[in-house]
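Complex shown without one protein chain; remaining protein chains in place.
Note that the chains are named A, B and C in the order they appear, and that numbering of residues resets to 1 at the start of each chain.
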Amino acid sequence: MEAFSDGVIAILITIMVLELREPHGADFAALRHTFPSLLAYVLSFVNLGIYWMNHHHLVKTVRRYNGAMLWANLNLLFWLSLFPFATAWMSENGFATDTVATYGIVLAMAAAAFTILQTVIVRSYGADLSLKRALGRDLKAKLSLGGYLVSIPMAFAFRWVSIGIFIAVALTWLTPDRRLQGFLQSASVSDSQATRD
Amino acid sequence: MEAFSDGVIAILITIMVLELREPHGADFAALRHTFPSLLAYVLSFVNLGIYWMNHHHLVKTVRRYNGAMLWANLNLLFWLSLFPFATAWMSENGFATDTVATYGIVLAMAAAAFTILQTVIVRSYGADLSLKRALGRDLKAKLSLGGYLVSIPMAFAFRWVSIGIFIAVALTWLTPDRRLQGFLQSASVSDSQATRD
Amino acid sequence: MEAFSDGVIAILITIMVLELREPHGADFAALRHTFPSLLAYVLSFVNLGIYWMNHHHLVKTVRRYNGAMLWANLNLLFWLSLFPFATAWMSENGFATDTVATYGIVLAMAAAAFTILQTVIVRSYGADLSLKRALGRDLKAKLSLGGYLVSIPMAFAFRWVSIGIFIAVALTWLTPDRRLQGFLQSASVSDSQATRD
Partner (left out) sequence: MEAFSDGVIAILITIMVLELREPHGADFAALRHTFPSLLAYVLSFVNLGIYWMNHHHLVKTVRRYNGAMLWANLNLLFWLSLFPFATAWMSENGFATDTVATYGIVLAMAAAAFTILQTVIVRSYGADLSLKRALGRDLKAKLSLGGYLVSIPMAFAFRWVSIGIFIAVALTWLTPDRRLQGFLQSASVSDSQATRD
């Protein structure tokens, strides 16, 4: 599952560049018209990079997969696979209202899908309290999903605020999930302390 | 073989999104025209996801590959590789009769190719009765192939029935193959019981 | 090197399908116009499948890579990467003379690149006589390269003969390289017999 998901995200992050149309002209003036596309590309590249890292850290904790996990994972990959489409539509239409809202919907669905995957994994490890605790207060994930949900209606009034939310959320994730990293490092310690804990 | 096949399926599931043309317009009305495409994309995404899971479970049982397996595998990948083409042709022509029949043909050929690969693998493990038994009554696979074969002529009379069949078959596969999973779990048990069995 | 090469070939075999343009029309009559493209696609799919298998069997024998091997490998991948381009150009122009010759040139260069890679690997294992012997009489590889070299000038006189050569060569490779498979199986035996051999 890890290799397949890594593969899909690697392909998604790469094929987005195929959506970057070459400018119609050979000078910097022509290149300037590609600038909005390039910015949208950077945003989606960073977002997919964030999902790759968090996904990588999350599934590393899984030792046995069941059907529910596989489907929750495929659901996440589906929403991530719409990033290139949503990015291209938004950037080629000058960040028009409806396209920004659509981008926000795709981001929100992907964030929800990640939360679902996380929940499914935590439930399968019902007894594994330390993973639950490590993930329990994922305020950042909730704030991100909340931000995306706000950005959708916001796009119809102030679309640049929505875009600001997209950027702000991405910036808050620019460090990998320390909680999980910490959990993984303390896992061997916890295991040996299991009787005392 | 597993890594190569996983790679090909991961790429197929991802590049289908490249076939999703951005709508000609920047509002939701324009997006509505992409809806049939999006639905066809979801259907093919789920189908490829199903093939990935079943393929993954199947080849996990193989410890040594021979030429026949490699070619049966390449045959399956070939039919899967036509999914993006068949999906795009069907959705861009409003699910026209001939395009639906073609999609059914590709689905049927992929299902047959999977059955062939399974048969080749079972034959190579002639003595391994438990794998044979685990796969013996794969009623679901036979019903799927049968459904696809029915959907092809059906497309010329009631094409929505064919599309209904595609969706119904996909839904029946939304759980991974429990029989094989069960077999794998009991394999170590069987091994130790081999003399008594 | 193995994973990277497998990845590149998996991508090449898959993206070729992106070159299959959807027919301009929604009926089987329109599909018939895609038939030449589909046949060319099948031919290139099978050829890349053959390269994947032979490459897979070849690099499995390598335990340590050096710079020369890496570059010989990259050279092979370069020629393989021109398959989608050559296939699309040939099929979209109704197998015109020059396009068939170009396809033959790409096939010949890929076959030569494979021979170079093989030679570089054999030289690095100078003392490993059994690998050299196993590869020594690769008549099939020499005949393939010869066939491709003949097909290039032939395209200007009888282009269908050239296409026949492409198909005939592919058919001769439809079994994986038994010699290498045999070598790998006997490797442990040879190792223990090294002093007596």
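Note that a contact is a pair of C-beta atoms (placed from the backbone, for glycine too) under 8 Å apart; a residue touches a chain by one contact, two chains touch by 3 or more.
Keep in mind that this is a model prediction, so the values were computed, not measured.
Student: So which of the visible chains would the left-out chain be touching?
Tutor: A, C
Student: Looking at the whole complex, which of C:18, C:31, C:59 or C:150 touches the chain that is not displayed?
Tutor: C:18
Student: Name every residue on subunit A in touch with the hidden partner chain.
Tutor: Against the left-out chain, subunit A lists 3, 6-7, 9-11, 13-15, 17-18, 20, 22-23, 25-28, 31, 42, 45-46, 49, 52-53, 56, 174-176.
Student: Name every residue on subunit C in touch with the hidden partner chain.
Tutor: Residues of subunit C in touch with the missing chain: 3-4, 7-8, 11-12, 15, 18, 67, 70-71, 74, 77-78, 81-82, 84-85, 88-89, 92-94, 96-99, 102.
The working rule: only the chains that are shown with their structure count from here on.
Student: Taking all residue numbers at the subunit A/subunit B interface, are over half used by both copies (same) or under half (different)?
Tutor: Different, since under half the interface numbering is common to both chains.
Student: Just give me the whole-number Å value for how far the CA centre of subunit A lies from that of subunit B.
Tutor: 27
Student: Roughly how far is subunit A from subunit C, centre to centre by C-alpha average, rounded to an integer in Å?
Tutor: Inter-chain centre distance comes to 39 Å.
Student: Indicate the residues of subunit A shared as contacts by at least two other chains.
Tutor: Touching at least two other chains: none.
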